[in-house]
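All protein chains of the complex are present and in place, except for one that has been dropped.
Let's turn to chain A:
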């Protein structure tokens, strides 16, 4: 691109300002999470508190079962991720390399779920979960969420399709059945795509709000995302801002770390979701 030296500098200044503005709310969350209680209620603009402390974290755990919420979030997000991959990997493999009657129709049925706004599935799913006794259980949150696996199937099918057919031919001649072909030959070649879908599913499940909010009722069954709302609305007048920001930090940390570690896979997954 033809940009003279001076305009590069302008560009960098603009981006530095934009990045600082974008990151500022997160910096402020960090600052408040580590600020001693008396400092929180001082109208201040200093970016870091004097005498930073972990007191807000211990206070948060005392006020609400934050540890349990964290574990619940990990269980829910982990189980949804595992469940989605467990049904999507074989399905994607079948749609990509096997030929059978009705394949295209069934593929449309699965991938078509991408176009269904989940709002319209909410009420009957809630009723069904409640009537089989899974209301207020993590299982009740996890199982229906696995049905929304259209994009994972679509993405993994693309990855499987990109593999050369000779790979499977050779294995078939050696007497490997389709399951062995999938597990020992195809899967090791598409780990990047699987990892991308795992991270994407985990992020999505960790961030679920309305669905777990409807299903999980008792305080100790909540996940972090919905516990935060309880925390924000049950504080005394004036609010427990320090402990609340400490809890928000705990809710943000796993996904931010995951993002920083798996950035390349995530970007490719998001980019594909845009091109689809």
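The definition used in the following text is that a contact is a pair of C-beta atoms (placed from the backbone, for glycine too) under 8 Å apart; a residue touches a chain by one contact, two chains touch by 3 or more; residues count from 1.
The criterion applied here is as follows: contacts and distances are computed from a predicted model.
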Omitted chain (choose from "Carbon monoxide dehydrogenase", "ABC transporter permease", "Ferredoxin-nitrite reductase" or "ATP synthase subunit delta") - UniProt protein name: "ABC transporter permease"
Residue among A:57, A:70 or A:206 touching the omitted chain: A:206
Residue numbers in chain A that touch the chain omitted from display: 1-3, 8, 11-12, 14-15, 18-19, 22-23, 25-26, 28-29, 32, 40-45, 86-88, 90-91, 93-95, 98-100, 103, 106, 109-110, 112-113, 115-128, 130-131, 143-150, 153, 177-179, 182, 203, 206-210, 213-214, 225-226, 228-229, 231-232, 239, 241, 244-245, 248, 251-252, 255-256, 258-260, 263, 267, 270-276
